[in-house]
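Removed: one protein chain of the complex. Kept in place: all other protein chains.
Chain naming follows the written order as A and B, and within any one chain the residues start at number 1.
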Amino acid sequence: MGILEVKNVSKNFGGLKALSDVNLNVRENTVHAIIGPNGAGKSTLLNCLVGKLIPDTGSVMFDGQSVLGRKPFEINQMGISRVFQTPEIFGDLTVMENMLIPIFARRDGAFRMHAIESIRNEAGVIEQAEKMLIDMNMIDKRHMHAASMSRGDKRRLEIGMCLSQEPRLLLLDEPTAGMARADTNNTIDLLKQIKAERDITIAIIEHDMHVVFSLADRITVLAQGTPLVEDEPQNIRGNPKVREAYLGETA
Amino acid sequence: MLGLDKKDTTLLIIVALLTLGAPFILNPFPADSAMAQFNAGYPDLMQRFVIFGIFAIGFNILFGLTGYLSFGHAAFLGVGSYSAVWIFKLFTYNVLPAVALSVVVAGLFSLLMGFVSLRRSGIYFSILTLAFAQMSFALAYSVLSNPRFNLTNGETGLQVYADDPQLFHSDRLPDLPHLFGLSMRATYRLDLGGWSFDFNAGYYLCAVVLMAVFYLAIRIFRSPFGMMLRAVKSNQQRMNYTGLNTRPYTLAAFVISGMYAGLAGGLMAAMDPLAGAERMQWTASGEVVLMTILGGTGTLIGPVLGAGFIKYFENIFSKINDNVLHGWFGFLPDGLEDAMVFLVHPFIGKGWHLTLGILFMLVVIFLPGGLVEGGQRLGRWIRRRRGGKDGEAQRKTEPAE
Partner (left out) sequence: MDAFLLQILNGLDKGSAYALIALGLTLIFGTLGVVNFAHGALFMIGAFCAVTLQRLFTLSFETIDPTRTDFLGNPMKVKTPYIESWFGPDIGAAIIDWSVPLAVLFSIPIMLGIGYAMERGLIKHFYKRPHADQILVTFGLAIVLQEVVKYFFGANPIQTPAPAALRGSVDLGQMIGFQANAIIYPIWRLVYFFFAAGVIAAVFAFLQFTTFGMVVRAGMADRETVGLLGINIDRRFTIMFGIAAAVAGLAGVMYGPLNPPNYHMGMDFLVLSFVVVVVGGMGSLPGAVLAGFLLGVLESFASTTWATTTIPGINQIIIYLVAIIILLTRPRGLMGRKGVMED
């Protein structure tokens, strides 16, 4: 029984088949990587999981409940957090405020009209936010404007914001895309640490094989909208089908 | 104090001192001196300062925090005025129920308008509010003023007539808006040497209301709700993927700002018991946008400053005429004097709107943070001149407020 079960999902855009008959089973407390050449449908699949797109057919179950037809904020409240390819943070707010918002969202739900209480009096929330900032090693940046940080820091902040919600499933969309080697390695270390310290399931879409093989417990290879194989990393490496898919792309 | 930190308490005290001391502050020149034309301490003008201040504070809660630019807020002001006058007509001249109804009706009206308009964002939202405001104007001006169903009294404007029922009115009470018998027009004039100062009951009612709603605005700004509104402005996508539903947050902000506008409209009617459709026109909405931007969008004190600034200079500029100009430039040689008067002439008197338009463009282009940002820049500049590196360090840590 997986925490996330995707069954027979298909999605067409006009005449283009983006996904056809995709099955995916992410087991609890594992890191599951979804790889594949460009245009394989990875992003489409991810968008179907978080409520941005609704698949034409098939089902997506999270912890026994269907996510289809729910809005992104509802799916998040179910326990799925998403990290974007380019960090999506609140650029005009301070780092501390960025961290407070997801914690409030976790505690108070999708909407609460707490317009009179001062944030200063929310000691519990502030403490949690500070703790997460310490974990993310950015407590000294708490008063900075989030937009003025480096890309690596923004990425870390975004991951921290997602973790502060204590999600059961963390979705990462190419978290190291466009990063320098050093930043990539830092991100890998961070994710490894998260995996070791927390009760969390991670699904990661990634291009960089180095990242994938450093982290993943299981890998699904997607090509032209269909899953090619789903297996453990060591079996993926030598798989002729996978090679073909990737070589086909480079040829 | 009052659950505020030191900085906000200082701000509140400053606003309190400014509003309570306004009759002194705005009349710095002796009544019969040449400079008396720069005095602005007349009851009706001071009332306008404060009422538009309230309007702008409320508008800023929507525009300053969420970034949703509404061109329809004058409609709420107008609705507030109409509601208040109806209370005057049907029940009593007491301003308390009148203003209370203004706030409630404006709140309901903004709930309706916000529910529809907020389904879109960006330009679409602005245009939708614009369309709503114009529609409300048309409704008030003609549709709702026909013999069968006369809610607004059309072009003439809604006012109290002798044959109106006024159920709870009695002869002991003033025949004007009053607060439990205290007429809003009651004015005590204090003559001190050459100076004279007017203390008007209506003004002080407005001032007290302003302080209360300013305090409320501070609380909203510092609350988790206020932070969520700023987050809406910053990144809606992240909001959604953080499990937050942006729609009720923006709607709440819209309704709160609509209620502020209704309050301002109600007070306007309480000071002068009539309500006209022109109050609802979109150019009137444009005015509150101007005030907020000019003062400083998203800052607490900005809208109050902007409202005061615009209303003060509107009054002063409109009073200046060519004779006054000749007086000013009289020290110049004749030819030069005429030339100066000729150059300045388009910007004064009826040309005030031209000055305002130019000023507004300059602010948007060069000083998007308005007067508050201007003040901050000036402060930093002075500090740098004085303290060298000190000022530089200060600049980096200064939060953007």
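Please note the rule applied: a residue touches a chain if its C-beta (ideal position, glycine included) is under 8 Å from a C-beta of that chain, and two chains touch if they have at least 3 such contacts.
Being a predicted model, the structure only gives us computed values, none of them experimental.
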Determine which of the presented chains are touched by the chain that is not presented, and list them.
B
Which residue, B:L4, B:A100, B:M135 or B:L182, contacts the hidden chain when the whole complex is considered?
B:M135
Out of B:R119, B:R189 or B:R377, which residue would touch the omitted chain in the full complex?
B:R119
Absent-chain interface residues of subunit B come out as 63, 67, 69, 116, 119-124, 126-128, 130-132, 134-135, 138-139, 141-144, 146, 148, 236, 282-283, 286, 289, 293, 346, 351, 353-354, 356-358, 360-361, 364-365, 368
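Just so it is clear, only the chains that are shown with their structure count from here on.
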For subunit A paired with subunit B, centre-to-centre distance based on mean C-alpha positions, whole Å:
46
In the complex of these two chains, what residues of subunit A are touching subunit B?
50, 71-74, 76-77, 81-82, 84, 88-94, 97, 100-102, 104-106, 108-122, 143, 145, 161, 165
Within the complex, subunit A is touched by subunit B residues 3-5, 219-220, 222-228, 230-231, 233-235, 237-245, 248-249, 252, 256, 397, 399-400
